[in-house]
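Only one protein chain is missing from this complex, and each of the others stays in its spot.
Per-chain numbering from 1; labels A and B assigned in written order.
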Amino acid sequence: MRPLVLDDDRILPADPATRAVARQIYASVRGLPIVSMHGHVDAGVLARDEPFSDPAHLLVVPDHYVTRMLVSQGARLEDLGVPRLDGGPVETDPRAVWRRFCAGWPLFRGTPSRLWLEQELHDVFGVRVAPSPETADDIFDAITDCLARPEFRPRALFDSFGIEVLATTDSPLSSLADHEAIAASSWGGTVVPTFRPDALVHVARTGWQRDVEALAEVSGVDTSTYSGFLDALRQRREHFVRHGALSTDHGHESAGTTPLDPADAGRIYAAALAGRVDESDARAFAGTMLFEMARMSSEDGLVMQVHPGVLRDHDSAVHDLFGPDQGFDIPVGVDFVHGLRPMLEAFGRHPGFRCVVFTIDETTYSRELAPLAGVYPAMRLGVPWWFLDSPLAMRRFREATTETAGFYNGAGFVDDTRAFASIPARHDMARRVDSGFLAGLVTGGLLPLDEALETATDLTVTLPRLAYRRRG
Amino acid sequence: MRPLVLDDDRILPADPATRAVARQIYASVRGLPIVSMHGHVDAGVLARDEPFSDPAHLLVVPDHYVTRMLVSQGARLEDLGVPRLDGGPVETDPRAVWRRFCAGWPLFRGTPSRLWLEQELHDVFGVRVAPSPETADDIFDAITDCLARPEFRPRALFDSFGIEVLATTDSPLSSLADHEAIAASSWGGTVVPTFRPDALVHVARTGWQRDVEALAEVSGVDTSTYSGFLDALRQRREHFVRHGALSTDHGHESAGTTPLDPADAGRIYAAALAGRVDESDARAFAGTMLFEMARMSSEDGLVMQVHPGVLRDHDSAVHDLFGPDQGFDIPVGVDFVHGLRPMLEAFGRHPGFRCVVFTIDETTYSRELAPLAGVYPAMRLGVPWWFLDSPLAMRRFREATTETAGFYNGAGFVDDTRAFASIPARHDMARRVDSGFLAGLVTGGLLPLDEALETATDLTVTLPRLAYRRRG
Partner (left out) sequence: MRPLVLDDDRILPADPATRAVARQIYASVRGLPIVSMHGHVDAGVLARDEPFSDPAHLLVVPDHYVTRMLVSQGARLEDLGVPRLDGGPVETDPRAVWRRFCAGWPLFRGTPSRLWLEQELHDVFGVRVAPSPETADDIFDAITDCLARPEFRPRALFDSFGIEVLATTDSPLSSLADHEAIAASSWGGTVVPTFRPDALVHVARTGWQRDVEALAEVSGVDTSTYSGFLDALRQRREHFVRHGALSTDHGHESAGTTPLDPADAGRIYAAALAGRVDESDARAFAGTMLFEMARMSSEDGLVMQVHPGVLRDHDSAVHDLFGPDQGFDIPVGVDFVHGLRPMLEAFGRHPGFRCVVFTIDETTYSRELAPLAGVYPAMRLGVPWWFLDSPLAMRRFREATTETAGFYNGAGFVDDTRAFASIPARHDMARRVDSGFLAGLVTGGLLPLDEALETATDLTVTLPRLAYRRRG
């Protein structure tokens, strides 16, 4: 039975002089509030504020970072309690799922999932033994006990985590009733929606016509024409702005932003409504929509987040049986330079426009993203995202982008989690990495300590607030 | 005259605390057996067990890592004793070749070739002076003396190197007589063949028709049709399995695995037999063959090794005069995500299938390979290969892949050498790099020492045995 210990110096540089400086910098930012501008926590969880059900459904089943690793070594999603779309049999006993997870614990060595989980188990749930077949039941019971207590309800955790603001990700079709309920409640937490129209702008998607009808209904705008469609989206953005939204979010496979002639866009739109659109037209339409979203951002001030370069559902059989987000989304190369050019030429120096660009293609850091963010005033660099939200990858991001773009063309740290309880661990990791990087500049004679301390605070709270235009 | 000294701490991290941990980890794996599952040593060398001829033909002439570096600074392959295909004059005096190599020694500063050669000279042959024009003759004489002694014969070196198993690379046309001879001998070394069908699946290659005839002859299966060709390959795989083979090996220019319709494949096959195949059809056929090889692997259990992304013989004049493998093979970008998709969708979750995927395009580590290996149970990451079989590149591999794929979706270390005497040095280098990486996790507070020690052993022997399904 191994103990579960958190090293207070974890992730900080090994060199003693650099570590001493890093400690000092980290101490100055460790307790700052969490500005969480890009996440996938369900607002309903905080609206309802009901207890979390059990350890497996809190920490394993919905976290595809965790399930995919177990799958990679032979586990079946069914055995991990992931529901099948066809209603076929899956494991229903959370304890059995938890045991499988604990047995697979060594697989996570060296991964950020391990770091997040360790910190959650240790700091949130008070666990002091490492997961293993021998300890699985005890840990399960300990967390179960916690979850029954009021201080482990969602809102209480939110408060204890020190979250200044949490942005959720929401469909344009959403009434945002959960956000209204939160705002109307006596609870003081700030939870803002994010406008994510992906499903509506990918016109070849199954079910798109149905969603466009729903859009007409919820917006009260006729969507039978392309211009009506744009008006309806504009109406929904206004609805989101009224509910506190600060940003939009766009997950396209390519970074293309070439606008079609409105007549061509209208023609494709009509064909899509009639169910007769091909892949190539659908792609062209999606690029046009990024351009139009940028135009609307320059008008309504919502910050535009762009996340291109992922081939979703690489194994289509898994998608057919379990749906999306099962760990089979794989990054592909992205061409930001040509892709974003139409958008940046049109809006990149527009004072009302702001975009935050993310990638999981590291090759674009020094070649494309830092040079673009280092000259276009509207553009900010998103932080390492998804697989790159990890100590070494974050470090590579700082190393590859800072020399060209500086610190101030970045957006600070933005987590990207569905796993509510992991939010503090993720922000803590980022603060440690940044403290270590800045400490290296100090001991390398490249930055005085006082400037490093100032920069650390900027990275932690000032820059995300500025990037998302949040009045702090 | 510079001494030749091996620093016992070479390659280990510089930070004293991290180095101390790395030493401890390295000490625990230094003496473990060598599992060498992917090499290009000729089985005949071990079957015949004759003395090696001379220092130049052991260490210089056949090693394109070495000759290419001398060529890059103006040496001619002729002057290095590399035989011309046209029988034209080349240097025949091994001492003259050796002198040229020793004069070029400074060119190897900072390269893994230098590290391997230093360790071979020092540990295997007892040399204690660095190569230079002044020392060339003495070193030549010293090695020559060694080679005449029984303990420097191939089998004796094999035993003294601590090799548990050595896999060779073999044509499907091979009778595997050398492997039979070794098995039938009184010597206890384990040497297994590897099935490498590249020459047979690239149908536009000069001489392909002749090889297909030879395939019919050796297999006893009619290869005049596509299905007969597949049957003949299946027969040869069975032959290899009977001779202990654990894996196949595939060096394609692209990673494409899209299967043609059998009728189309048959049509291309027939055209190729008639000598009327174009490059595009040949490429499509090669992709189909990767898919078919995966299917056969899922049936017969041979582990499939895939090494795409090399443009062979960049300077065709060199190829015409000296043949392949002269240092002019240059990596190109690879798209694993789309390329491997058909194969992985079909077999990636098949319990009988296992593939080990290698690259020398580092951009695919974090973007493509780690995410794919981190979810598909059939896939394992091959280690840094070829140019990347070096301390800094190995380190980058661990840094770029571990956070996403963990350690256990890798295949441990696999050398890729024609240079028999360099095998221990290559495995030693990998053990040092891994020890250093793991030590960094320990001093970074990310992994307790006991888990690091366990992981080090797994990387060194457990994972290669598991990846290649070797019963240890």
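Just so it is clear, a contact is a pair of C-beta atoms (placed from the backbone, for glycine too) under 8 Å apart; a residue touches a chain by one contact, two chains touch by 3 or more.
The structure displayed is predicted, hence computed values, not measured ones.
Here one chain is not drawn; of A:330, A:357, A:372 or A:429, the residue touching it is A:372. Of the listed positions A:146, A:246, A:344 or A:433, the one in contact with the omitted chain in the full complex is A:344. Of the candidate positions B:362, B:415, B:428 or B:458, contact with the unshown chain belongs to B:362.
Annotation for subunit B: contacts to the undisplayed chain at residues 2, 5-12, 14-16, 68-69, 71-74, 106-112, 114-115, 311, 314-317, 327-333, 360-363, 387-388, 390-393, 396. Where subunit A meets the chain that is not shown, the touching residues are 13, 15, 17-18, 335, 337-338, 341, 344-345, 348-349, 351, 363, 366-368, 370-377, 379, 399-400, 402-409, 440-441, 443-448, 450-451, 454-455.
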